[in-house]
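One structure is given below, encoded as structure tokens.
Here the complex is missing a single protein chain, while all its other protein chains stay put.
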Amino acid sequence: MSSPSAKLGWKDIPMGGVSWKLSDESKTGDWRGELKPVLDNEKCTACLFCWIYCPDAAILWDGEKVTIKYDYCKGCGICEKECPFDAIAMKKE
Amino acid sequence: MAVNLKELSKKEELLASGHSLCSGCAAPIVVRQVLKAVEGKPIITNSTGCLEVATSIYPFTAWRTPWIHTAFENAAANASGIAAMLKVYEKRGELKERPHVIAFSGDGGTFDIGFQALSGAFERGHNYLHVLYDNEAYMNTGIQRSGGTPHGAWTTTSQTGKAVPGKQEWKKPIARIMVEHNAPYVATVSPAYWQDLITKVRKGLAVDGPAFIHAIAPCPRGWRTPSNESVELARLAVQTCIFPLWECENGDYKLSAPSMPYVKRPERKKPIIDYLKAQGRFRHLFRPERPEIIERIQKHVDKEWGIILKRAGLT
Partner (left out) sequence: MSVTQKVEGLNGDEAVAYAVKQCNVDLVAAYPITPQTIIVEKLSEYVSNGEVDLEFVTVESEHSAMSACIGAAAVGGRIFTATASAGLALMHEMNYVAASHRLPIVMAVCNRALSGPINIHVDHSDSMGERDSSWLQIFSENPQEVYDNMIQAYRIAEDSSVQLPCMVLLDGFVVSHTMQDVAVLSDEVVNEFVGRRKLPFINIMGKSVPYKLDVENPLTMGPLALYDYYFEHKRQQEEAMKNAKDVIVKMNDEFARLTGRKIGDGLIQPHRMEDADMALICLGSTAGTTRTVVNELRRKGVRVGLVKVRSFRPFPAREIIDAVKGVKAVGVLDRSGAYGAVGGPLFNEIRSTLYDCDERPFVVDYIYGLGGRDMHPTLIKEVYDDLERIVKSGTVKQTLKFVGVR
């Protein structure tokens, strides 16, 4: 049978052109250039500004600490710029 | 209801990661903030443009909420049909809970080609929220000028050169125009001021009728700015008063908190030159220097700011 990444035929795709995969399968983290945001948990006060400003929802707050989803982070640097506590720095990968 | 980020973080991301919007694009920042303000899942109509194209590349979708795109100029007309049909279900008692209906369109799909449908939807008074994410040009097709492009900006169809220095026309005051449709609620928002944005979206959704929200959405590619400055620019737009934040409920204008400091202490208002020199699309105003254009722009900013202050009863 065809490999999982093979394209489907007209008989197999749902009617009406409705999408059938969530975009989180697309790891946009590979868009990043040289720099990636690194969080200093000591300085972080969990104000969540980085979370609300991230265009890619790549920053998570689980109730205890802030983490960065590098699978999706495009390296735009907005989080570093907006952090009021200088807790994020764009560093070479 | 207070706007608490930790509370909001508990809500599922209705715009998932993995979409193809540019690194540093403010449109998804606006959309994420809007969706955080909504209770439950809204039905979204989205006109053709950056947001639509980059979030729905078949067979993928970044939307965890019902979403439909049909064409460029008709997000408001699609929304009209949806809102009207939901009314039918409601009347018949077939709806457990009426979902919110939100139309997202860019400046193309709102100021220009989308204006007719928008105007018609508001005249008919459908119950929906129209959110304009304004990146000030037809960005998706390659940065062509729109009715929302500011005076003096470079775009690919308002190029700068010896003969003509960028766009000659002025930005269409779309939010004021929507106020004149007797819309129950109209507001301007900036993603830099998320508390103000989320509060206003909630107000717009609470209205039984059409509501309009104009969001400034800086675009690193089209504005020729670094990807990490989009939020800062959305803040600077408010601080220079080129994009004042206000709301208008049933004709009563009210200036919003982020813009208030510039009324009480006008000396704190930043000069427009700060905003212009931060963006590559205005670079031709500085090399060589075109002070007369910058002055013209400052005068216009002051005039428009004055209009809002007058309507809000602050002069």
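Note that the chains take the letters A and B in the order they are written out, and that residue 1 is the start of every chain.
Following the convention adopted for this analysis, a contact is a pair of C-beta atoms (placed from the backbone, for glycine too) under 8 Å apart; a residue touches a chain by one contact, two chains touch by 3 or more.
Since the model is a prediction, treat every value here as computed from it, not as a measurement.
Trainee: Using the touch definition from the top, which of B:N4, B:Q116 or B:Q168 touches the missing chain?
Mentor: Answer from the full complex: B:Q116 touches the omitted chain.
Trainee: Can you work out which residue in B:L8, B:C22, B:I43 or B:I216 touches the chain that's missing from view?
Mentor: B:I43
Trainee: Hey, which subunit B residues sit against the chain that's not shown?
Mentor: Listed in rising order, the touching residues are 40-41, 43, 45, 52-53, 56-61, 63-71, 73-74, 76-82, 84-89, 99, 116-117, 119-120, 123-124.
Trainee: Even though one chain is hidden, which residues of subunit A still touch it in the full complex?
Mentor: Residues 7-10, 13-22 of subunit A touch the chain absent from view.
Rule of thumb we're sticking to: only the chains that are shown with their structure count from here on.
Trainee: Where the CA atoms of subunit A average out and where those of subunit B average out, how many Å apart are those spots?
Mentor: Centre separation, subunit A to subunit B: 24 Å.
Trainee: Write out the stretch or stretches of subunit A touching subunit B in their complex.
Mentor: Within the complex, subunit A touches subunit B at residues 8, 13, 17, 19-28, 31, 46-49, 51-58, 61, 69, 71-72, 74-78, 80-82, 90.
Trainee: Where on subunit B does subunit A make contact in their complex?
Mentor: Within the complex, subunit B contacts subunit A at residues 5-6, 8-9, 13, 15-29, 32-33, 36, 55-56, 58-62, 64, 191, 194, 220, 226-232.
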